[in-house]
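To start, the structure itself, in structure tokens.
As you look at this complex, bear in mind that one protein chain is not there, while each of the others sits in place.
Each chain gets a letter, A, B and C, in the order it is written, and its residues are counted from 1.
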Amino acid sequence: MEQILANGLYLGAQYALIALGLTLIFSLMNVLNFAHGQMYVMGGFVTYTVVAQFGLPFIVGLLASAVVLAVIGAVCERFLFRTVIKRSKREESTMLLAAGIAFFLDAVILLVFGEKQRGVPKIVDGVFNWDMRLIMPYDRILIGALAIAMVVGFILFMQYSRTGRAMRALAQDRMAAQLMGVDVDRYSMIGFALGAMLAGIVGGLLVTITGINLGMGGPTSVKAFLMIMIGGAGVISGAIAGGFILGMMESIGLTLLAAYGDVTYLAIFATLLVFLAIRPQGLMGKPWG
Amino acid sequence: MQRRTFIATAGLSLAFSLTASVAAWAENATLKIGFVGVTSGPAAAWGISNQRSMETRAAWLNELGGVQIGDTTYNIEIVAFDDQKDPKRAIAGMEKMAQDGIHYVVGPNVDDGAAAVRPVAEQNGIMYFPYAFPKELYTAPASNAILGMVANYQSGPAIYKHLMETKGVKKVAFVAANESDPLSQRDSGVEAAKALGLEVVSDSVTYQVDTTDFTPVLLPVIQSAPDLLVLSGVSPANAPQLIRSARELGYTGLISTETAQDAQVLQEGAGELANGFISVGGASTPELASDAMKEFVERYTAMFGEYNDESNTKVYALEYIIETLKANPAAIDNVEEFKKTMDTFEAANPFMVGDAKLTYVGTSSFGQKRQVSVPLVVNEFQNGAFQTLFVAKVD
Amino acid sequence: MTTPKIPNSVPTSFGNSAASRPGSLGPARLAGVAAFLALVFVAVPLGIAASGRWDFYYTLTSVALLSIASAGVWLTFYIGRINIGQGAYALAGGYVSAVLITQVGMSFWLTLPLAGLACAGLAVLIGLPILRLRGVYFAMVTLVLTEVARLSALALPVTNGAKGITSIPLPGELSVLGLTIIPDFATLEDPKLAFYLVAVALMCLSYLALWRIVNSRLGHLCRSLQQNEELAASIGVNTAHLRVLAYAISSFFGGVAGAMFVSISQSIYPSSFQVADSVNFMLNCFLGGLGYVFGPMLGTLLLYFGWDLLFTTGQYQMLIYSSAMIVLMLVLPNGLLSLFDRKGGGK
């Protein structure tokens, strides 16, 4: 039991961080960023390159991932999404753009980083073992703690910083924010950069544990969608809750349903469908996002 | 031709391959060999190692002046098609090969693609070399597919038997990804283990390929206390993580797989924890590799920047095609001739030391010779490199 | 979530104003249809025979079938729902056909409509709860649906699980009252042309149906739903019923396309239609233009052929393809057919 909870908590922390970036972008611009998973993969590869190829400390790699992805995010917003949102008659058109960017990043990652699985050596060795009841490698504890710290940091940033407050105003009501003198373009760009950066940081964090490969992008996006559906799209607390809930469901499901083989995810999906049929806006979302 | 001038990570390779191609481009005729497989997206690694090993070998042969088949000397051109791991695209790829007048194609890399291209290959007279294990592809009435490697239901029993005899393995557990290929391999693995009299203690646990934490997946498996943990059809990307999680959970038994792995990926992903991991490899272990294999690895590395251990196996398909054509030049545009030759075909294996032969096998598994004979090399991972555990043959 | 912005260009006018009666075929439109039919049934086969590019048959067959599935997705867009789950129905349709052929011994031609109907039935069951969702919620749920379909195909006993169903026989003879309408495909020297003709015939039928839907009262009601569900309810439209109906028709198209593909590849696996396919169906609609009945057909043609034509660019194929897509999006965010808007609305 302890093991299941610990696994769920650890998974939940990283999932929450992934979902945060996605939901931030969604709440600010109503863009469902299909390329979120690819941004995560990109972050992982940047950290890998800095740490494993250049031999620099892990923290440098993490910072590099953050910076690179923030720049990519800002560029995407400034030159792509902004234009399309202005010119398009239906806002769903941004989905096509996001999918195009996902394909593009996939192609770039393949050309630049290659097709192989990559990983950096463990940053801390050893395994925490409490009487075989709870087994958790130290590096996983560290990464989990870092992820939780980041989530807390992000909440504080959104709550108390000027930028964070401006973005929250923007997310709440674009029109009103504009009237209140919030520079919508500027904060949309910052928000997008921040969302992409979060994806990159998770990639960088997890490359020490799970490694990274080209194929992780798409499935990661799908999982992130799941989380924000559970929690409610465009709501920060919802993304965090969604992340932890999915982590727990996965951990519990894999343990309880192991004997039945291939059905854990089927069960999770079925639960989700039933849940959404009852509560279409997710746990904490406003009706219709 | 343009395919030869790949811009790999090293700028050097560009110059190298350019000079190589210019030098060799005499008035030789061209023999096109196709490749239909996945070279983009999540599973890119499988197809890319195929395509690159073919391109490396082709460039090398052309540099040597081409290949003489009958009275004509040919330069080899590789025509590659990326099917994006989509069976519908794979059909399009095979159609494209037929359109180009190609009769010999390497690929596809997965079960669904290999099954989907079968009608096209049969209608258009194409022999193809899939890296997929379903038996109906190779047993009559099917006759155009040739298995390009050792199937897991062939290597599995050999490995289990070896481990029973040398390590006293009695209980075995299986884990597989929740996808067609790995699940099929798990099922045939379980069957083989039971046939050998092993006790299968866990065979129902599966995982999503995008799993980022395998601890919850492996927990119930480890609790079933097996002596041997088989990672059925595990992709090189997942293997290190699975090994690591199993070891971190305190598992001390053996771990094995029947698919080929990459040493560097294992080293990066699992480090010391991967020591003792048993997998099926190609023919480039120091004991087996001929000078030609060593040169192949060098050339591959020069062309593409980094070698992939899976290419040890994947270089063979092209070699088989060319050597069989040499043995019967009439087969160059007639696969029926090719099929006739297959039964008696024998040629020297350039990639292995000693007097190893290239022959077609598969009689005991498929009832007809529809498999290339590559040495079944079972490796053990030790400190960043593979060491040969034992070598066997498939008939 | 704000309501989606709607194209200003009205795809079709309705009412019986003299200009265009619903469903009426003016001489110009009739000529256009005739030209299109001549193109797909005569010009393309002649062109292929002349150029010797036999591989185009399969390419165009794929385009025809994928555009049928995309037409279904387009219809859900028409009621204001973003559908990224069509792959699930294509897979289900494929399995229905494959199972009926291999286990019941039914004729393929009978399984084709049955696959569509089974998918429509499935869509009613699934649609009832999820069609209450709107916007990105519906989009994300449908995205998950494709994955559910794959996992179900792996887990259900009738699908033969991971091993898939292979060696499915080619479509047999179709005869009515002793009159052979379609010959047994196995007796044909090369079924490519036959598959092509069947596929484009199905495509023409599907788009005819879609066009009729859009131009009939059903289409007008769908549009009313897309623009304002509350108002639609207040004028007496049973919105829940209509949504499910549109979704069922949409899934019918998906099922038929899936079943047809199975007959070509003579095999089906849980991975035969994946999330990537679902996303592509949606992209086809976007690219062609959501305001135009023939948008998804054009979008499919372009996206599929685009990839095929880039075949020679080797490892840069994906890079060029995706860049082109992004540029297209920047230049024509409302779909390719919006190019014709200035000349007074689409078809």
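In this section, a contact is a pair of C-beta atoms (placed from the backbone, for glycine too) under 8 Å apart; a residue touches a chain by one contact, two chains touch by 3 or more.
Quick note on the criterion: contacts and distances are computed from a predicted model.
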{"item": "Complex member absent from the view - protein name from UniProt, among \"Monovalent cation/H(+) antiporter subunit G\", \"Acyl-CoA dehydrogenase family protein\", \"ABC transporter ATP-binding protein\" or \"Heme exporter protein D\"", "value": "\"ABC transporter ATP-binding protein\""}
{"item": "Omitted chain's touching partners, listed by label", "value": "C"}
{"item": "Option touching the unshown chain, where C:G105, C:G178 or C:G236 are the choices", "value": "C:G236"}
{"item": "Sole residue of C:A98, C:V148 or C:L221 that reaches the chain not shown, by the stated touch rule", "value": "C:L221"}
{"item": "Listed residues C:A90, C:L197 or C:I213, member touching the removed chain", "value": "C:I213"}
{"item": "Subunit C residues that touch the omitted chain in the full complex", "value": "6-8, 10, 13-17, 22-23, 209, 212-213, 216-218, 220-221, 223-224, 227-228, 230-231, 233-240, 245"}
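Please note the rule applied: only the chains that are shown with their structure count from here on.
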{"item": "Contact-richer chain pair (by C-beta pairs counted) among A-C and A-B", "value": "A-C"}
{"item": "Cα-centroid distance, subunit A relative to subunit C, in whole angstrom", "value": "32"}
{"item": "Numbers and ranges of subunit A residues touching at least 2 other chains", "value": "106-107, 110, 218, 261-262, 265"}
{"item": "Sites on subunit C at which at least two other chains make contact", "value": "151, 154, 276, 315, 318"}
{"item": "Contact footprint of subunit B on subunit A as seen in their complex", "value": "3-4, 7, 10-11, 14, 52, 106-107, 110, 114-122, 127, 129, 132, 135, 137, 140, 206, 209-211, 213-220, 223, 250-251, 254-255, 258-262, 265"}
{"item": "Of all residues in subunit C, those that touch subunit B in their complex", "value": "53-55, 57-59, 62, 151, 154, 161-164, 166-167, 170, 190-192, 261, 264-267, 269-272, 274, 276-277, 308, 311-312, 314-315, 317-318"}
{"item": "Subunit C-touching residues of subunit B, taken from the complex the two chains share", "value": "2-3, 6, 39-41, 80-82, 84-88, 91-92, 95-96, 98-99, 110-112, 115-120, 123, 134, 136, 178-184, 187"}
